[in-house]
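Of the protein chains in this complex, all but one are displayed in their positions.
What follows is chain A.
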Amino acid sequence: MIALVANPTRAVYAALIATLAIGWALVAFDGGTFTLNDLVGIQQRSAALGIVAVGQTLAILAGSLDLSVAYLISLVSLIAAETMAGQTSNILTAVVVALGVSALVGLVNGVVITKLKVHAFIATLGVALVIRGVLDHLYDGPAGRVPVDFQQLGYARIGPIPVAAILWAAVAVGVWFLLRRTRFGHRVYAVGGDVEVARLSGVRTDRVVIAAHVLCSLCAGVAGLLLASRLGAGAPTVGTDGGYDLESIAAVVLGGTALAGGRGGVAGTVGGVLLLAVLDSVFNQLEVNSFFKDVVRGVVIVVAVAVYARRTGRRAS
């Protein structure tokens, strides 16, 4: 057990398996069954949050954080759906425009944080407010139309596996590769660990933080596209209704990544997202009140981080 807790990533997967097992038992006891379909449903539901959380992992590892992702997701869903306007031939343009806007927002986040030296919390909160203002000003409700071909992204399956889950896996593997196998990844850890030390070792720290934010926003953009394909249109509240800003941060931290940056990784985040999704799914099966779900989620997040803190604290002292 101690060996399990020693490594937050392993701990979160142990917790995931335990939750699945307990959930299975509870659901069975309740007279229901937990089928393969439910497992697929879990992947489908968690894909959007998972993609955002993978991006958020990058920002947090670099010692930053991004509170603007929820509004960005809404904005991207609207831009994509309006550009597509129901035409299959517009899909490519729409995806390019949507990701371009996302990258731009990430660039602004990164530049404001590094060049204007605004705390990431305030910088991304400010950018979130700006996007919110634009959204409220331009849109009253759902807009645009997503062609049937693009809706495949949200609903189609290859065998038993939803395309959305494959997309999530691809993003996660891509970012994992970036973090573990490239120079950029090592720099992200260096900057998140100690900016000054990284700077003195010759890392151009500003560039790393900006790149991390661009990638984080791109992930949010991909999630926005996924949600647009599922809704069949863009919606100004799709990002905030899902609570993707705080929820993604919670998932990252649940996965063992230190909020202060420099420690953790994508594997933990994926585990964190799955853990939240399994909890959700079990509660749905048991038809638990949605407010009770919030209570449990809050407790789980705090308890998990308390357990991680116990370990790292003992090592430090």
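Keep this in mind: contacts are C-beta pairs under 8 Å (C-beta built on N, C-alpha and C of every residue); 3 or more make two chains touch, one makes a residue touch a chain; residues count from 1.
In this text, contacts and distances are computed from a predicted model.
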### Query
Under which of the names "Autoinducer 2 import system permease protein LsrD", "Stage V sporulation protein AD", "C-type cytochrome" or "Zinc carboxypeptidase" is the non-displayed chain listed in UniProt?
"Autoinducer 2 import system permease protein LsrD"
### Task
Check each of A:L49, A:V127 or A:V146 against the chain that is not shown and name the one that touches it.
A:V127
### Message
Of the residues A:R10, A:H186 or A:K293, I need the one that contacts the missing chain.
### Response
A:K293
### Message
Considering the complete complex, identify which of A:V54, A:A212, A:L227 or A:A250 is in touch with the unshown chain.
### Response
A:A250
### Task
Using the touch rule from the top, list residues of chain A that touch the missing partner.
112, 116-119, 121-123, 125-137, 246, 249-250, 253, 259-260, 289, 291-295, 297-299, 301-302, 305-306, 309-310, 313
